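The complex is shown incomplete by one protein chain, all other protein chains being positioned as in the whole.
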Amino acid sequence: MPRLRYLLTKLGQVLVTLLAVVTFNFYLFHVLPGDPIRLLARAGNLQPEDIARLRQLFGLDQSLPVQYLVYLRDLATGNLGMSLTYRQPVSDILAQRIVNTVELLTVATVLVVVIGIVAGVVAAARRGTRADAGTVIVSLFFWSLPTFWTGLMLIFILGVYFHAFPISGSGTPGVFYTSPIAQLEDFLPHLVLPSLTLVLVDIGQFVLITRSSLIDVLTEDFILTAKAKGLSARQVLWRHGVPNAMLPVVTTSALYVSLVVGGAIQVETVFSWPGMGRLIYDAVLRRDYPLIEASFLLFAVTVILVNFVSDLLYLWIDPRVRNA
Amino acid sequence: MNRWRTTWTLAVTVALLFTACSGGATAVPAAPSPTTGGPAAAATGGAPAPAATPSSQPLRIGWLSEPDTMNPLTTYSTEAVEVLQLVYDKLLDYDLNLKPEPELATGYAYSSDGKSITYQLRTGVLWQDGQPLTADDVAYTYNLIHDNNLGQYAQFLTDLTSVQTPDPSTVVLNFSAPQAFDPALVIPIVPKHIWSKMNAKAIESYANDTPIGSGPFKFVQWQKGASLTLARNGGWWGRPLPAPATVTWILYGNSDVMGQALRSGEVDIIPQVPPTVYDGLTGAPDIKTLALPSFSFHHIGFNVSTNPKSGGNPLLRQLAVRQALEYAVDRNQLVQLCLAGHGEPGDTIVPAGLTDWHLAIPASQQLNNDPAKAKQILDAAGYTVRDSSGVRQAPNGAKLEFRLIAIATTDEDVCAAHLFQNAAAAVGIKLDLQTLDTNTLGNTVYNSSAPNWDIFVWGWDSGTPDPSYMLGVPLCSQIGGNNDVYYCDKQYDALYNQQATTLDPVARKAITDQMQQMYYQNAAYLIMWYQDKLQAYRTDTWTNWTPVPGGLMFNFTRDNYLHIRPAH
Partner (left out) sequence: MAAVAIVDEQDRSSLAAVRANIGLAWADPIGRVGFFLLALTFLVALVGPVLFPFNPADVGATAASILQPPTAQHWLGTDELGRDVFRETISGSQISLLVGLLATAISMLAGTVVGLGAGYSRGPIGALMMRITDFFLVLPTLPLIIVLAAIIGQSLSVIILVIGLTSWASTARIVRSQVLSLRERVFIDRVRALGATDLRITVVHILPNVLPLIFANTVLVIAGSILSEATLAFLGLGDPVHVSWGTMLHYAFEVGAAGRGAWWYLLPPGIGIVVVVLGFTLIGYTLDRIVNPRLRNR
């Protein structure tokens, strides 16, 4: 049962990694800064008795291991603390913002993956030609663009100069929509520039990985066999080449998530998109530590889980594992 | 960032102004009228509102930061105060001339000893949930704040002894001493029938997500991180009803984008515009830019604490060093480069916007822009350059090197800090700059038991349109309170108490002038500028904006919201 064993191993690894991330988070926000109450007290005007009360509440008068257990208990019960800026439970704030980021990243990722893979396939098929070299250079060029600067340029050119698209927010503010269609009609133009930025910056990676993976595959024996059988070049490419080339692409997706999280922070900041990226940025500016801590944990956990899903996908499509 | 500073006050003592007298006009709001404990005096002031009929048009305002909460009694943010002043009413308010006008109280009168104020309440006022507003609500609110030392308004009620409600339309506030500043002008009234269900502890963390007030607008929704909306309250007692059907504040992450939003018509007004964006908007089609004097300044503060536990560099306690730093700086350059020219060079602690009270130091006596003089002073005090570092040292080797802190997100302060560094270096003083977030800087500066800093850059907004507020900051009694530089001068304190009891405005001004002069010469503050309040608004959506010193919005008065009309 190699498949099951693989699954269980991966699951075990994920759980260990999650625990490691949680512990790392604890270290980062509770041990490294020295005195977390000092951080909380920075919000201002805490009387000595308030500080003592907080200390007790967070178990800070206990030893470090006990504090750690208190921390784990809080996490398990969904208690992520109170935001210093909003005076609200952090979990409430996260819940409001995460939807916006998911919307943005989903659209961007779909576009990146689809366009990137197609462009990579086309480039691999035309290996050695000028078009191929051009694709490689253009991909590397886009890869070198700083995400935030690309966003600024798009604002400048398409937003300010040509007035083509809105340059901030996820919708016209203060408007009450008459129907879901109306909301969508307002939402989509606002989505264009932020997602375009993400697509431009991240697409190069997919193009290059697809291209190199496909070139690899196209030199294998079974491709020659397929050609000898009389299949057209297009059939060979799309039916036999591409599916087998997808494995490394899936592995890269995991790395992509880590990158795109960073991209989301920059894009949401530049375009005032009300999502998780902008939330962690604002929280860092204000040193709202409970909010920073929860946001960081959320990002890390998301990346780990996406990696896990891609490992599962690997399980599904890797012929070696499948056929063993 | 600025009003927030008022919350560090533990006790602002502005009392001791006795009543008895000649109705000489003073600039003190709610000046007690002559009285023998008799009939209520009607609050005057307030131009009659022009006929603004209710419209279906929305008012959209752009801002760069959001409120912290919708709880008017625990908030520390200017944005929250701005929104909640429309949802809640006060007993009295400021009109467009910044004079008191009636609101929930139609009239008021001081007792003969000045320690009690009786307010006549308006009848037929309803809360936004339909319940009637009575004197009980007023009493509840004032007692709640006072008994629990709740929020930023507690400082105005420290002398409150009791609140009486002889009938549902009358409230009597009793104080232990006469109050020069009437707290009725700032305290919002909250509904007892909602708030009394919670105990004080719960109120402290009460978010008040759907605030119910008695004001001209009622709360609709707040999408955190995006926008906050109020709608006109058709049941409001005031007439005429305000024209805007809704008021929406829209959060922008960046001032440039906010300026773009004004150009594209996404917002109608941006009431606080940074200088460079303001200049970019000047002359844009259908947009008017307006600069108004403010009641604010930005300053450099020197740690002059004599507390043995203070971590501040003791060399700053020498007047010569501080005065040299004052002479090193060119305030005009700061205004030109950090405010793009939108402000005045600063001198004394009472902002220039308070025209009746501000003392302008004559140019020849200003401690400003004379690096040669600065070097002279330092030479005379024994600080000379002895090595290649260019930094002056005392004979015992102590270097003139200080730590400088500023708030990273306040661009004009960071700009000023850099220019200050250059200016100080030019006269042989080294400043090491570190930028911090607001909370960290506040806690560093206000660590009164052991302040461990040398020099900071920050700002003040005057909490009231009366000089006592700013003059009261450097009092000895304010150490542990507002006094951010730990200045203490008994003579200054004596003069403060004197001016607080002097009714004759001419005599009072003589004293306040003297105080301003003293504080200026002692150079614990280096007041860099009095910034203009910059706003920009569209001319094709709303009209009848009335310029008021202090700004169209984010000011002591809310009346611009009530007076504007659709442009068509």
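A few points about this structure:
Order of writing sets the chain letters: A and B. Residues in each chain are counted from 1.
One rule holds in what follows: a residue touches a chain if its C-beta (ideal position, glycine included) is under 8 Å from a C-beta of that chain, and two chains touch if they have at least 3 such contacts.
Quantities reported herein were computed from a predicted structural model and do not represent experimental measurements.
The chain we do not see here touches A, B in the full complex. Shown as candidates are A:147, A:197 or A:210; the residue that touches the absent chain is A:147. Among B:425, B:476, B:518 or B:567, only B:425 touches the chain left out of the display. Screening A:155, A:199 or A:226 for touch with the missing chain picks out A:155. Considering the full assembly, A:136 is the residue among A:136, A:223 or A:247 that touches the omitted chain. Across A:62, A:91, A:235 or A:258, the single residue that touches the chain missing here is A:258. The chain not displayed touches chain A at residues 17, 20-21, 24, 28-29, 32-33, 127, 133, 136-137, 140-141, 143-149, 152-153, 155-156, 160, 208, 212, 215-216, 219, 257-259, 261-262, 265-266, 269-270, 280-281, 284-285, 287, 292, 295-296, 299-300, 303-304, 307. Within the complete assembly, residues 254-257, 259-260, 263, 274-277, 279-280, 333, 336-337, 339-342, 408-409, 411, 414-415, 418-419, 422, 425, 433-435 of chain B touch the chain that is not shown.
Rule of thumb we're sticking to: only the chains that are shown with their structure count from here on.
The mean-CA centres of chain A and chain B are about 43 angstrom from one another, to the nearest whole unit. Residues of chain B that touch chain A in their complex: 7-8, 58, 60, 68-69, 76, 205, 207, 223-227, 229, 246, 248, 250-254, 257, 260-261, 264, 266, 408-409, 437-440, 442-443. Of all the residues in chain A, the ones that touch chain B in their complex are 41-45, 84-88, 93, 96-97, 155, 159-160, 163, 167-174, 269-272, 274, 278-279, 285-287.
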